[in-house]
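Please read the structure below before turning to the comments.
This view holds just a subset of the chains, kept in their places.
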Amino acid sequence: MTDTSIESAKRAAATQAVSEHFDPAATHVGIGSGTTIVYVVEAIKNASTNPHIRFVPTGYQSRQVIVEAGLTPIAFDSLPPDVMLDIAFDGADEVDEELNCIKGGGACLFQEKLVAERARKFVCVADYRKKQSRLLTFWPTIPIEVAPIAVPTVLHSLRSLGSSTPKLRTTLLAKSGPLKTDQDFFIIDAPFPPLLTTADVAAGKGKGDGSDGTWEVGNLSQAIKRLTGVLEVGIFSGLNGVQAEGLRGEEGDVKGRDVTIITGGQKPVAVYFGMQDGSVEVRKA
Amino acid sequence: MTDTSIESAKRAAATQAVSEHFDPAATHVGIGSGTTIVYVVEAIKNASTNPHIRFVPTGYQSRQVIVEAGLTPIAFDSLPPDVMLDIAFDGADEVDEELNCIKGGGACLFQEKLVAERARKFVCVADYRKKQSRLLTFWPTIPIEVAPIAVPTVLHSLRSLGSSTPKLRTTLLAKSGPLKTDQDFFIIDAPFPPLLTTADVAAGKGKGDGSDGTWEVGNLSQAIKRLTGVLEVGIFSGLNGVQAEGLRGEEGDVKGRDVTIITGGQKPVAVYFGMQDGSVEVRKA
């Protein structure tokens, strides 16, 4: 296929995602980064009827996208404390059948997760290569944001969790050392075997807790986040925003250790893939 | 009592801790910060017979203590990857009957935990005010190191977990804003009701998982660490270094989600308190 048709497919996916999920009266919108997101911003500019709409970026690059579109970015930590984002749009590096995602190829995973959790719904737009049945099928590694001083110990712990060759991500520029995130932290890319879904665990395909060499998506995310030195893991799993809001509504705020309910959902409510043949495929929760 | 007798008690506690735990041939020693640690360094200088001994600090202030003692600090991330610290000495803000600790009054909790987990044993030296039966008895809050951009959402989540009035720590200097850690992160101080021990939960004094308003030490630490934006929690709980090493030896590296075994123990093997009357009291694992 030609580059043109890929770009057409990405634009079509972005347009359909905005058309089906964006409320023209929306006030606060989270915006990620990546080549597809440019089309999302374009579609939102056409659809929005709210002159007071505010765009919240997920990092340095995302802020540039917003500025270059002639819009004004509002810093995440300048939002009034009680404001939720109406919706957030972002890409992903891989998405499985249960809509779990790997994110962080662009080193922005932490702020992307903050924004997703603060949105009533997170809508994902990506190209066909990101559509897989299981995570770690095509995309090779889990990106993990770590404090620089903890790199050697986190590398050691990741090997103990079953990652054969976790590596510190560098900048590709001679003598410039490790890549730094917007928090001035480092990224470790850790390979694991393809991850089980919760359905796989229910079907007996593995324990999924690492003890038999298999990991279920959410379990691995939590095991890595618990490591001293890890700020955040590039796995988006658990509930989505609509589910999290539902549970909060019914049952009150404190649910023991179910932090997903407390912080908001991480998973997208829908993923729009621009396919190789120019069509758009959708996975919904 | 006089200031002099407090200082005598702190020196006595430091001397006894070094005498009972420090191997004169030790090669790598972790050193925390605080007024008592100065006496520990003094005692180690007298006891050590190893000219190649290396001191690993837990942060900026700790490094100053080592330099001022005429010794050479080695950065934690300059250690060869396979080297464990023979021992680490540090203070605490509060210690309970099960040797769980609150640390972070000095804003160094993250690197202190890294150092404790990499030591074969962590020995704690503190004054009598830190000796309590439960955490959050006298010391009012849990210190939590967070990414600056996530402060509003972490404050919100902490309230959902049951902390009434979590607060961002400031520098006390006009117009200078929040206190920054060695990672350039911020500290939130979160009050909770006094924490249950595992014995309390076993005795039915509460579920300890937050669902009935009670929190067991380790459960609260994990629930907070899971929040997006939290780098580390100022609770040292779970296993100590000797226990963690024992389990690793017996049963291999991967133990499902039991990250304590993978990363090393956080709790001290012994705590030496300089008492108000000049005596030394010891709590051992």
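Order of writing sets the chain letters: A and B. Residues in each chain are counted from 1.
Heads up, the rule we're going with is that a residue touches a chain if its C-beta (ideal position, glycine included) is under 8 Å from a C-beta of that chain, and two chains touch if they have at least 3 such contacts.
A quick note: this is a predicted structure, and the numbers were derived from the prediction, not measured.
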* Asked: With 2 copies in place, how many does the full complex contain?
  -> 4
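The rule is simple: only the chains that are shown with their structure count from here on.
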* Just give me the whole-number Å value for how far the CA centre of chain A lies from that of chain B. => 33
* Which residues of chain A touch chain B in the complex? -> 75-77, 79, 81, 110-111, 113-114, 117-118, 147-153, 155-157, 160-162, 183-185, 207, 209-211, 213, 219, 222-223, 225-229, 231-232, 253-257, 259, 262-263
